[in-house]
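Provided herewith is a single structure, encoded as structure tokens, for subsequent inquiry.
The complex appears here minus one protein chain, its other protein chains still in place.
Chain nomenclature is as follows: A, B and C, assigned in order of appearance, with residue numbering initiated at 1 for each chain independently.
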Amino acid sequence: MPHQTYAACIEACNGCATACHHCAASCLKEPDVQMMARCIALDMDCAAACQFAAAAMARGSEHAKAICALCAGICETCGEECARHRHEHCQACAKACRDCAAACRAMAH
Amino acid sequence: MPHQTYAACIEACNGCATACHHCAASCLKEPDVQMMARCIALDMDCAAACQFAAAAMARGSEHAKAICALCAGICETCGEECARHRHEHCQACAKACRDCAAACRAMAH
Amino acid sequence: MPHQTYAACIEACNGCATACHHCAASCLKEPDVQMMARCIALDMDCAAACQFAAAAMARGSEHAKAICALCAGICETCGEECARHRHEHCQACAKACRDCAAACRAMAH
Partner (left out) sequence: MPHQTYAACIEACNGCATACHHCAASCLKEPDVQMMARCIALDMDCAAACQFAAAAMARGSEHAKAICALCAGICETCGEECARHRHEHCQACAKACRDCAAACRAMAH
């Protein structure tokens, strides 16, 4: 099954998309939401990139490597921003982003 | 964390989306692809529904129940079609659809 | 072409998705972002629903009516929330949501 080659990276992408969607929704409820604006915006990008990459890998797409390369870069940017905030959902999202970036970088090579 | 209420259902949706994307791509490579046309079409609907539902639950959306109710119905239709085909990817997809339909039905109540 | 039946509704969905994504990103930059939290959350739901519905109609999906019915409800909720805010992007989004809800309701019947 072609998508089993991708199984670990698909799982990392799904985990990262979930963490990003949750982080965005949780940031919106924080008292310091004004400071979380870029975090929320990057969460939206990163969740969309991860869902796109997971779907492409599951289809065994001929574009999977290029999509994973883009996804890795978006995860890295999002993870750096999330890591700057002390909220638990931001720290959890930063870790999911780093894990997903590493998995996508490995896939892209 | 609001999205932990949804954790099992999100996982079922992600698993079903992956199975549907893989089934669609694999059906396209079968010698009897002509007979797989409805299976492929339903796989596309179901993958999109599952990704939509997983994202909504991860955001703790106020529409999560309604989205899960729709997703359950689409998973049921897709699972019934997949179950009619002997290909391993169709049988695996049928199971993922049934599991996801059950998880989404429970969530929708 | 089956998707021409849906052409006007697809266009309304695409317009609404764009308005919702823009409204969400613009709300994040407003000084009163704290008051815009539900608007942003509903924008995310509505954008996703509209992209899902547009894709289903373009594929001539057998689930297109059920998806449009759900999309109409989400557009109505989002449009009501947007209409409560004086920002230009909220008012433009409220109109796009109302137009899309009407198009999706007509399609769902």
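Here is the rule we use: a contact is a pair of C-beta atoms (placed from the backbone, for glycine too) under 8 Å apart; a residue touches a chain by one contact, two chains touch by 3 or more.
Nothing here was measured: the structure is a model prediction, and the numbers come from that model.
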| item | value |
| --- | --- |
| Chains in view that touch the one left out, judged over the entire complex | A, B, C |
| Hidden partner chain, touching residue among A:V33, A:A56, A:A94 or A:M107 | A:A56 |
| Where the missing chain touches chain B, by residue | 24-25, 28-29, 31, 33-34, 37, 40-41, 44 |
| Contact set of chain A toward the excluded chain (per top definition) | 41-42, 44-45, 48-49, 52, 55-56, 59, 61-63, 66-67, 70, 73-74, 77 |
| Sites on chain C contacted by the missing partner chain, in the whole complex | 1-3, 10, 14, 17-22, 24-26, 47, 51, 54-55, 58-61, 88-89 |
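Criterion: only the chains that are shown with their structure count from here on.
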| item | value |
| --- | --- |
| Chain centre separation in whole Å, for chain C relative to chain A (CA means) | 25 |
| Residue list for chain C, restricted to those that touch at least two other chains | 41, 44 |
